[in-house]
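One structure is given here, and the rest of the page talks about it.
Excluded from the complex is one protein chain; the other protein chains are retained at their positions.
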């Protein structure tokens, strides 16, 4: 597995007076995609927080190619673009029903202790996640290479 | 003091494709009004949470008379409509720049322990708040009576 | 059919620092439930707007019995509680995975012309909707009566 898929229907509240989905909404859809990616690896973000860790965002880049409108369904595709034991970089593509890429972006996260907000090494505190992330990255890099 | 005032400018993200402020936004504006009311009494909601209490909402009623649009400034007026030591009921009126009442509503809250979510008596855990709330309610009831 | 069902997974962005879903979020979930109700009747809210009409909210009541948390899935049940040709009142119950009622409420809507925001009679401008709404109301009233 190197890419997760999940679908969202545009909510009316997500539109703005331009008649399209407000651009901040897609960061929330990225988050939905990220949760699905983690679920597909066999883990749960909610459980990770209960276990005492958080994965705050340090950087986001996002490009808006085509807007979504109310009534449409979006497919969020999420993969692991980079992972070095400290930082995870997720990649995202959001596609419309014609399979056109509408939104693309990345988000970078560090794993921190819930109480102190100090960075921790995933390998040390969540070794099973670490292994799964290395595999996910490997299969992504391989897919990129093979085109 | 029986009524607090605070102003918000409509944010673009708060509009929807109807071209007006999305109706869920006003609950957030009520929250802004409530924080101002508490500040005007000399307290801080943020501090109250740090002290170990939360004031979750149990009920809301809201009537939409006139919509707000992007570019407009709204005045949120907040008062204490009822308080019995356990439940606080805040009243809200949101006015446009012509001083027309656009949105009105109420929210009911209970004070609970942050860890257990169990209700607590304000008089016991926050006696200064209790006194201020009784005074605020008294001055509101008096104002209502005198019309 | 007198009740529609649809499910939403709690989004991280929907939580607040109380650790539960922020209370304004449920108005957006009501909206999701309402769209499903209309879809189940064989119509589309998006299409209705394209046809030149809007259905703004005039009143909402909402009661919060149990909070939702991140990681949970909610089932939104929606029905037509009242309809008189001008005003539609939808009823909502939001249930957790243990089938406990967590959130209940109603929303009242009028049908208006998109350009003028003036109320219009559904029977006149959307006769098929009118018939379906009368049937939906009838089956709801009947279900209530029969308990």
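We just call them A, B and C in the order they show up, numbering each chain from 1.
Definition applied: a contact is a pair of C-beta atoms (placed from the backbone, for glycine too) under 8 Å apart; a residue touches a chain by one contact, two chains touch by 3 or more.
If you're wondering where the values come from, they're calculated on a predicted model, not measured in any experiment.
Asks: So which of C:16, C:51, C:97 or C:131 would be touching the chain we can't see?
Replies: Checking each option in C:16, C:51, C:97 or C:131, the one touching the absent chain turns out to be C:16.
Asks: Which of these, B:13, B:112 or B:125, touches the one chain of the complex that we don't see?
Replies: B:13
Asks: Could you please point out the chain A residues that touch the chain left off the display?
Replies: Touch set of chain A with respect to the missing chain: 17-18, 20, 23-25, 27-28, 31, 49, 54, 56-64, 67.
Asks: Pick out the residues on chain B that sit against the missing chain.
Replies: Listed in rising order, the touching residues are 9, 11-13, 27-28, 31-32, 35, 44-47, 49, 69-71.
Asks: Tell me where the left-out chain touches chain C, residue by residue.
Replies: These residues touch the chain not displayed: 12-13, 15-20, 22, 24, 70.
In this section, only the chains that are shown with their structure count from here on.
Asks: Grab the C-alpha centre of each chain and report whichever is closest to the global C-alpha centre.
Replies: Centre-most chain by C-alpha means: C.
Asks: Most contacts: which chain pair?
Replies: B-C
Asks: By CA centroid distance, what chain is farthest from chain A?
Replies: Following the centroid criterion, the farthest chain would be B.
Asks: For chain B and chain C, let me know how many angstrom lie between their CA-based centres, rounded off.
Replies: Averaging C-alpha atoms per chain gives centres 25 Å apart.
Asks: Centroid of chain A to centroid of chain C, CA atoms only: how many Å?
Replies: A distance of 30 Å separates the two centres.
Asks: Do you know which chain B residues sit against two or more other chains?
Replies: Residues 17-18, 20, 24 of chain B touch two or more partner chains.
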